[in-house]
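This report concerns only the one structure given below.
One protein chain omitted, others in place.
Letters are used for the chains, namely A and B, taken in the order the chains are written, and counting of residues starts over at 1 for each.
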Amino acid sequence: MNLTLVTTLWRQRLTSPVRMAILAMLSLMPLLGVAFMPGAGLALLGGAQGLILTLGAGMIGQDLSSGVLQLLFARRLRRPEYVVSRWLGVGAAAAVISLLQLAIACALLAGRGAVPTAQDILMFGGGRVLESFGGAAVLAFFSSLIGGFGDLGIYLLVNLGAGIVQMAGQVKQWLWLARAGAEISAALTPTIDLVRLVTVTPMPWYPIVSYASTVVLCLALAIVVVNRRELSYASG
Amino acid sequence: MPPVEPVASPSGSTRARPTVLLVAALALMVARVVTGIYEERHPTSVPDLVRWQPIEGAEAASREQKRPVLYDFTADWCLPCRAMQREVFGDPESAQEIERVFLPVRVLDRMREEGGNAPEVDSLQRRFRVSTFPTLVVVPHGGGDPVVIVGYRGKESTIQRLRAAQMEGLLPRAMRPPGGAVRGR
Partner (left out) sequence: MSGIQVEGLSKTYRRGLAGERVHALVDVSLTIAPGEAFGIIGPNGAGKTTFLGCLLGLLRPDAGRITIDGHAPDDLAIRAVTGYLPERLVLDRWMTGREFLAYHHALAGQPAAGRREEVEGALERVGLGGEAGQRAIRRYSRGMLQRLGLAQAMLGQPRYLFLDEPASGVDPAGVVLFRRLLSELRQKGVTVILNSHQLDQVERVCDRVAFVKAGRVEAIETVAAGAAHARVLRVRAADAAIGTRVTREQLAALAVSAGAALTGIDPPEARFTVADDAGAARLLQTLIGAGVPVAEATPEESRLERLFLDAPTDARTKGSA
């Protein structure tokens, strides 16, 4: 973990007007719904996918294709450190924005006299934080494979593919196929359903294990890919 | 000359393989498969706040208490059924409302686990032509067409459809919409 790299990622995202505009839209629109739609609750805030994709698009790929990594990797920097720092940078940023959104939503709901319970707040906040780091890990892996913003493309393709596989499985009544499709689709934005975790007895381990498995695997693969990358642009 | 890896100095390579992470990833993947299979075979119990009545005498009791019967056709292996159980029947508010409005009866299919069902389960399934799970059937106490709700589309949707089915059961026959409010017969 390299703090310089993490803070530099944040500063870079802040200086990108496109990213900031999309982020503002993604964070503020659900809040408007919470403020004005009767009966709206925290559920209206949705998930963290949008934040992760906006903050994380090209998190490694763009550095790869722009040529910035030439200078970076000539420094006293371990490549795994670089990958982990990018992951943490994106995950932490998404988590912080999620929590801010949550705070504002609670304030808005309180103004309407519909404050969510402490358990609701904890479950939602915790879920979003887990989702932030989980989704960031998956995107880091995709981003290590392809330059520029190709990671978005991979994300969309996998999502589409998983949906098709799942549908095919349901149509053909092949439960394992449907299950496989559902698993892949869920793995794109790994998270843990905290509500289920606390309400069900005995506590299920599978959600925790599968979350950790996806995150660790994606990070490990991203590091392996970046380690093997050859950085050259000229043939002479 | 084949590539020779020089001896790594104490400070290490900038491209060191993340062995720890790779081992952890492998271990977690194995654990994932194992726990997945285990928890599939041993479904965790979901708190169910609805007090389900026995099938025997349910319809008689319903006429007596002037409450429609709510049949919950379900199976243990059915994931959407479990979701409905957790989100609708496990939720205190909706469970209370269901108990107040209906006479709830659970009809559990055991075809896969035991190869066959008890006769009353069988006859109920055939009577309402239940082919998928979950299926909810509301039988109005005043006699009348049962309302069948197939599939689980989320908590809100299910509660709304149950309410609509209940309302329909209360209407005099002439005013009932043809075919039922929801996938009726």
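Details
As a convention for this text, a contact is a pair of C-beta atoms (placed from the backbone, for glycine too) under 8 Å apart; a residue touches a chain by one contact, two chains touch by 3 or more.
A quick note: this is a predicted structure, and the numbers were derived from the prediction, not measured.
If you put the hidden chain back, the residue from A:A74, A:L157 or A:V198 that touches it is A:A74.
Listed residues A:T15, A:T117 or A:Q173: the one in touch with the omitted chain is A:T15. Looking at subunit A, the residues touching the absent chain are 2, 4-5, 8, 11-12, 15-16, 66-68, 70-78, 230-236. Against the chain not displayed here, subunit B makes contact via residues 1-6, 8-15.
Following the convention adopted for this analysis, only the chains that are shown with their structure count from here on.
Partner subunit A is touched in their complex by these residues of subunit B: 12, 14-18, 21-22, 24-25, 28-29, 31-32, 35-36, 38-39, 44-47, 86, 90.
On the side of subunit A, the complex with subunit B involves touching residues 73, 76-80, 196, 199-202, 204-206, 209-210, 212-213, 216-217, 219-221, 223-224, 227-228.
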